[in-house]
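As you look at this complex, bear in mind that one protein chain is not there, while each of the others sits in place.
So, subunit A:
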Amino acid sequence: MSALLPERFADLEPFAAKWCLPTEHERYGMRLASTTEEMQAFYDAVVPRAEEAMAHLEGLAFDALPEDATNLLHLLYSMVQVSFPVEVWRQPRVPDSGSSSFDCLVEPVP
């Protein structure tokens, strides 16, 4: 299988297929479908590389990101998404939210 991420971020490749997701709907869904341990492993791998990833993306034209850079950006969005359960709640859903939902229908691209 060909790499999804820029070569410099080959160490994050094991997480790419699961977390390089283009929409909030998919990222939030993946969060709910994951265990805290799975998210912790992803978080621990991506957070130390986040600064370098942002610096890498800053070197490219934001309105014309190549595919591997777009994937890297989506991986960072997933990092934001999993940080909530990992850093505070230790569960995929926000506490006391029961069955409520809040569907994201529109979001900026990229």
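To be clear about the criterion, contacts are C-beta pairs under 8 Å (C-beta built on N, C-alpha and C of every residue); 3 or more make two chains touch, one makes a residue touch a chain; residues count from 1.
Convention: contacts and distances are computed from a predicted model.
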{"item": "Candidate names \"Amino acid/amide ABC transporter membrane protein 2 (HAAT family)\", \"NADH-quinone oxidoreductase subunit NuoF\", \"Aromatic ring-hydroxylating dioxygenase subunit alpha\" or \"Fe-S cluster assembly protein SufD\"; UniProt protein name, chain not shown", "value": "\"Aromatic ring-hydroxylating dioxygenase subunit alpha\""}
{"item": "Omitted-chain contact residue, chosen from A:11, A:52, A:67 or A:87", "value": "A:87"}
{"item": "Of A:3, A:17, A:33 or A:50, the one touching the omitted chain in the full complex", "value": "A:50"}
{"item": "For subunit A, residues in touch with the removed chain", "value": "24, 28, 47, 50-51, 54, 57-58, 62-63, 73, 76-77, 79-81, 83-84, 87-89, 93-108, 110"}
